[in-house]
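A single protein chain has been removed from this complex, and every other one stays in its place.
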Amino acid sequence: MTTLTDALSAPAAATDARTRVWLRAMRRPLAVISAGYLALMILAAIAAPLVAPYDPIATDLNHVLSGPTALHPLGTDMLGRDVLSRVIYGGRITLTGVAEAVLTALFLGVSAGLLAGFIGGWADRVISWVTDIVMAIPVIVTLLVVLAVVGSNETAAMIAVGILGFPSLARVVRGATLAVRQELYITAARAFGLPNRSIMVRHVLPRVSGPIIVQTSLFAGGALLAETGLGYLGLGVQAPTPTWGGLVADASTVIDQQPWLLVPSGLVIGLTVLAFGLLGDASRDTTAEQRARGPVRHSSKRLVHRTSGSAPDTIGAPRPPDPSAQLSVRDLTIALPNGAGLTTAVDHLSLDIFPGETVGLLGESGCGKSLTGRGILGLLPPGSQARSGRVCFDGTDLAALNRTAWRRFRGSRIALISQDPMNCLDPTFTVGRQLDELVRRHTGLSGRAVRARTLELLADVKLPDPEQVAQRHPHQLSGGMAQRVLIASALAGTPELLIADEPTTALDVTVQAEILRLLRDLQRTNGMSLLLISHDWGVVAEVCDRAYVMYAGQIVESATVTELFATPRHPYTAGLLGALPRRGQPRQPLATIGGAVPEPGSWPAGCHFRPRCPLASPECVEAIPVVEPAPGHHMRCIHDLTRAQGGSDDHAEIRA
Amino acid sequence: MRALILRRLLISIPLVVVVSWLTFLLQQLAPGDTARAILGEHYTPEAYAQLRHQLGLDQPLLVQYGHWLAHAVRGDLGVSSITGLDVGAEIGTRLGVTLSLIIATTVVAAVLGIALGTLSAVRGGAVGRAVDVLSLAGFALPSFWLALVLVTLFAVVLRLLPATGYTPFAESPGDWLRGLILPVAALAVHGLAAVAKQTRNGLLDALGRDFVLSLRANGASELSILLRHALRNAAIPVVTVIGLVFVSLLNGTVLVEAVFAMPGLGGLAVQSTTQHDLPAIQAVAITFTLIVVAVNLLVDLAYGWLNPKVRVR
Partner (left out) sequence: MVCRPVFAQRSRSNKARLVVLLAVAALLSVACSAKSAQDSAASTRTLTIGLPAAPPSLDPAKTTGNGQPFMNLAYDPLIYRAPDGQLKPRLAESWGYVGTGNTVFELHLRSGVHFTDGSALTADVVKANFDYLRKVGVGTAGKVARDATVQVIDPLTVRLTLTTANPDLPTIFSQDTMPGVISGDALANPDQLASQTRGSGPYVLDTATTVANDHYTYTPNPQFWDKPSIHYDKVIIKVIPNPNTALAAAKTGQVDVIAGSYTTVNAAKSAGLTIAYTPFTFMGLVLADRSGTVVPALRDVRVRQALNYAVDRQKITRGLFGDYGTPTEQIQLPGRSGYSDRAVYSYDPDKARHLLAEAGYANGFTLPALTTSTANSNLVVQAIADDLKQIGVTLDVTNDADTAKYQQDMRSKKWGAFGIAFGSLTTHLMAQVLLLPGGFYNPFDSNDPELTALYQRAAAAAPEQRAQLDQQVISHVVEQGWFLTVTFSPSFYYARSSVGNLTVSPGEPVANPIEWHPAQP
């Protein structure tokens, strides 16, 4: 039973456990209640003589088997002994037993896990072999045999429980240790010559404390059940000393006369195990939360709900969606959860894509461009919200669709490919089967025709041997092949618009070029439009007709690619272009834009670029309108860079 | 795949030897012993010595173990020192009972657990939380207590189901099923909780992964994503848990068989311990260990089928 606690804890992958998991877990109400209950039980057990109203073995033969009364709040048993007192004193035995088991398991599990994970090699092999064997030993039979040997020695039995339970703890600690060991600062510590033991105790141990706490809480619950099971069978500590398991056994003999006795005996065990479990749960959830947060960095400031100084496209009447556009986004605002509320990450974004066009969405990481792509398809991460705006696609407002209506659009009219193609394919199915599923979904085909179509698609993306590729699993493909497969699956429904989010970022440079060429070819063949999201100017320049530049949640400039490169008008765009390595001057420091990109939630009022902008002026704290300094060329700025530099179209000045 | 099976076997053989030796050794050290237990009230030093000699208990430890091992590998697990009946046959009759109970419980725990876990992963929010707490409550209640409550309620008060005993499937499938309902209910609650939890976590994990986003974006149906893709990716830890549930039931069955008076291996274990019936307890320990080995092997095989990469650990 103790090995089941494995199941209730996170998989033994590397966890990014912060040391104060414990304190963080305390923020949850259930965890607080559980911890409080456990503390109460422990205190009551320690202070039993003071707290218990009666002597637990004092009989009162005039009041046998009474239900709860004023004299005896939890009733009396068959000898008239007070149940409440017996529960309190029983806690002493039971909780001591649990402590013995937990300490044994902790000591053995942590040392074994640390050794195995940190030293590795032969230590790891030996320890793994030992834990495998111990894990397979049937617990109850062993306990029975141990008790047969040492008589009713509860300590020996509970230590045996601890020994039988240490493998799961050791495994978790080993896994966590392995992960931590890779980290740079441990390597540094070793390089400095610190002894292994010192590193393990002082550096590794605090980092793995999170999973240890989780596993230990759950194991404590299991140990409690083991102890009470033994008590029920009449082994372990003997009567007349009360134990919780013994109380259940007593209750079972008088079920017909006084069934009430089952209630306090069962509840006290159940509640205590529950408390241990909830505590472990809370700790584990806290640890997992830290992991899942991922790309959105935890803001130390409390949420500032900023619809701050951001402005819709134009001051005054909002610009209506363009009827001639295939996709027309207006004022799209997306907010992300940040632990204490929501933060705006995409701010009143508008863009248009016309049929057959290739449009680029350029920006640094964290500016919200991927989010925009997902937002168009209604696939925002859990907890996020699209707070305003419309996404008009061919006459339909996608922002207002419900789940069922989306079926008609996703894949068949708009499709998406993401970066890191390996992770975008289901590892448990062959490529062929995944494509088959999509083909079946979007076309009416069945039987052999489905696979025929799949092979066609694979051939379309220029894969050399479609039949062979179809048999493979994703992990058997190279990066480039996987990306082609992903493109094929996106095309299974012959969409009219394809959104490609960083399609080449994870690939080698040579493969990049091939993929881009493929995309261009496919676009031309199928007549679909392409929204290419990227941080790479080169990629955009190669493939796109028009581009939007995004900064800190806002579109700051949009124009044809040629014009954007030739005459950037927004200071940020100019700064970015100036910072391109190929524009660097020999023997001169590379131009950069001073300062750093502000995170969502800490955007400045008015223009988000203001603190870093060479042209900033006091008016910039107001809402900035979008202007059109040249036909088809829009920007969000009240200054004009070209004028400021006296018509020079060179890069922006260096800002100290 | 072959490497996996080989590795599993390499661990199993020393395991069985270790367990048998350990039980043997520990039993020998016990203060009460077989001969005394048989004689009981009629103990006299002469009778005791004679009985010990008769049972071969006065020979050195290793010799006794050697005898036992030599017979065991041929399939002869000896005779019970108390009843004189063939231990192997005894285990044979009782194995069916315990296996029925354990397999039925595992199936119920797995099916209901996966269903509940899926439900709480998909619904989330308050429902998810409720399922969480309920499943944790199920884990917390002791199985023997639950068994007592169920018997009182269903068998005694409501008279809906039989209170005791076990009907072999061959005799009457209907009665076999009815007799299993209460014990399985008492035992399944723990396992159900663990499976539900793991399913939920695994599904949430899987549903948060990039390939789900891709599939959704490219138009795969929600049902297919949930049941075919997410579940399959979440399957490995869930299968691990189901394997653990099965093994943990070997413990639970000892207690529950007692409450329901079922003639299974659990009852034999307790009985042979209190009676110091050495051949019997050894045979039970070996049987339990072999069951554990078999289950672990099945789980390993399932891994291979579920995960094409066949990750080892």
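By written order: A and B. Residues from 1 in each chain.
Basically, a residue touches a chain if its C-beta (ideal position, glycine included) is under 8 Å from a C-beta of that chain, and two chains touch if they have at least 3 such contacts.
Nothing here was measured: the structure is a model prediction, and the numbers come from that model.
Trainee: Hey, which of B:V18, B:I181 or B:L298 is the one touching the hidden chain?
Mentor: Hidden-chain contact among the options goes to B:I181.
Trainee: Taking the entire complex into account, which one of A:L79, A:L267 or A:M422 touches the absent chain?
Mentor: Per the contact definition at the top, the residue touching the missing chain is A:L79.
Trainee: Touching the absent chain in the whole complex: find that residue among A:L194, A:L401, A:A541 or A:V597.
Mentor: Missing-chain contact among the listed residues: A:L401.
Trainee: Per the definition of touch given earlier, which of A:G36, A:P73 or A:G234 contacts the omitted chain?
Mentor: For the chain that is not drawn, the touching residue is A:G234.
Trainee: Residues of subunit B in contact with the chain that isn't shown?
Mentor: Where subunit B meets the chain not shown: residues 31-33, 36-43, 82-85, 90, 93, 115, 148, 151-152, 155-156, 159, 162-165, 172-175, 177-178, 181, 223, 227, 258-261, 263, 267, 271, 274-276.
Trainee: In the full complex, which residues of subunit A touch the absent chain?
Mentor: For subunit A, the residues touching the absent chain are 57-59, 61-62, 64, 78-80, 151-152, 234-235, 238-240, 252-257, 320-321, 323, 328, 390, 392-393, 395-397, 400-405.
Following the convention adopted for this analysis, only the chains that are shown with their structure count from here on.
Trainee: Let me have the rounded angstrom distance from the C-alpha centre of subunit A over to the C-alpha centre of subunit B, please.
Mentor: Averaging C-alpha atoms per chain gives centres 34 Å apart.
Trainee: Spell out the residues on subunit B that touch subunit A in their complex, using ranges where they run on.
Mentor: Those in contact with subunit A are residues 11-12, 14-15, 18-19, 22-23, 26-27, 29-32, 132-133, 136-137, 139-142, 144-146, 148-149, 152, 156, 190-191, 194-195, 197-198, 201, 208-211, 213-222, 224, 228-229, 232-233, 237, 240-241, 244-245, 247-248, 250-252, 254-255, 258-259, 266, 269-270, 273-274, 276, 281, 284-285, 288-289, 292-293, 296, 306-309.
Trainee: Give the list of subunit A residues in touch with subunit B in this complex.
Mentor: 1, 3-4, 6-8, 10-11, 30, 129, 132-133, 136-142, 144-149, 151, 221, 225, 228-229, 232-233, 245, 248, 251-252, 255-256, 259, 262, 265-266, 269-274, 277-278, 281, 292, 374, 377, 379, 382, 403, 407, 410-412, 415-418, 420, 423-429, 434, 437-438, 441-442, 473, 475, 486, 489-490, 492-493, 499
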